[in-house]
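All protein chains but one are shown in place.
Our next item is subunit A:
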Amino acid sequence: MEKQYVGFATLPNQVHRKSVKKGFDFTLMVAGESGMGKSTLVNSLFLTDLYKDRKLLNAEERINQTVEIIKHTVDIEEKGVKLKLTIVDTPGFGDAVNNNECWKPITDYIDQQFEQYFRDESGLNRKNIQDNRVHCCLYFIPPFGHGLRPVDVEFMKALHEKVNIIPLIAKADCLTPNEIKKLKDRIREEIDKFGIKVYQFPECDSDEDEEFKQLDKELKECTPFAVIGSNTVVEARGQRVRGRLYPWGIVEVENQSHCDFVKLRNMLIRSHMHDLKDVTCDVHYENYRAQCIQEMTSKLAQDNRMESPIPILPLSTPDVDTEKLIKMKDEELKRMQEMLNKMQQQMHDKEQ
């Protein structure tokens, strides 16, 4: 029987139209020692110049420097699609002589954004919530060492449950292809060893075509990406491209055999930007929210006089006593279940 056309196949188009009208927003954090090429990379990624008139500190000034958080927000548009891009910079990270807990201002900032969103979400007027949560953090690993350094490990462990971390090998033009491979393997090994949870690409749907799956596989095996950035345009092979000019050759930023910049850009902007936002909302933010609520309720149970800053629905938040009861009942149930099982088993044996 011929199926009559209902028409909801146009939903994707409707979603598309509405989203174009609404516009998108994305918050990207960059972290790493000074001089790793973070700003250059951001400029190369978004093909714009975000960092006019920046003041760089001297070595002397950096001896006791603390980490600052600086936000740059720009509105960019491409084919009618508007993007409000916020870049969160972390100057001073890892630059001082004593870098104990230098990641604390960064974790505090991320938590603050979560808290802000939490309050807004639980407020009465939720029409114009601004989402300032950090969707992705690009962490720049120096290519000069043999792998991850203690400060890299500590930073990533402090942040891996709060934000999507994408580790990058910075300034990759100082490594030959062999050295890059060795370093990538080393870093992947160390990430596993230290239990760091970096952002994982979602698995391909099984109904995607082979080419896409192949690309996806290549992408995953390439992490961490070894990137090179450039603010200057040079002439190479008859074209004007972003690159770096050396006496022995020209490094092209967008040449896939030179570095993984294109892969990073595709992944970050062209295919996975929304997934990054989703993971932030569904995983990191939910973790924060659950933790927050638990802390608050345990505090409430202790101190009844305390007023909760946000309205808590009585149904969804069990207090400590009921929880205990529930646990007890659970255990009883379990025991009964076990006994039942045993009896059944005995009967079964007897029958045999």
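The definition used in the following text is that a residue touches a chain if its C-beta (ideal position, glycine included) is under 8 Å from a C-beta of that chain, and two chains touch if they have at least 3 such contacts; residues count from 1.
Note that in this section contacts and distances are computed from a predicted model.
Asks: Have a look at "Septin", "Translation initiation factor eIF2B subunit beta", "ER membrane protein complex subunit 1" or "Ubiquitin-related modifier 1" and point out the UniProt protein name belonging to the hidden chain.
Replies: Looking only at the record, the undisplayed chain corresponds to "Septin".
Asks: Which one touches the absent chain: A:6, A:97 or A:124?
Replies: The missing chain is touched by A:97.
Asks: Which residue from A:4, A:58, A:125 or A:302 sits in contact with the chain not drawn here?
Replies: Final answer for the missing-chain contact: A:58.
Asks: Provide the residue numbers of subunit A that touch the chain removed from this figure.
Replies: Contacting residues on subunit A, toward the hidden partner: 33-37, 56, 58-60, 62-63, 65, 95-100, 142-151, 154, 171, 173-174, 176-177, 244-252, 255, 257-258.
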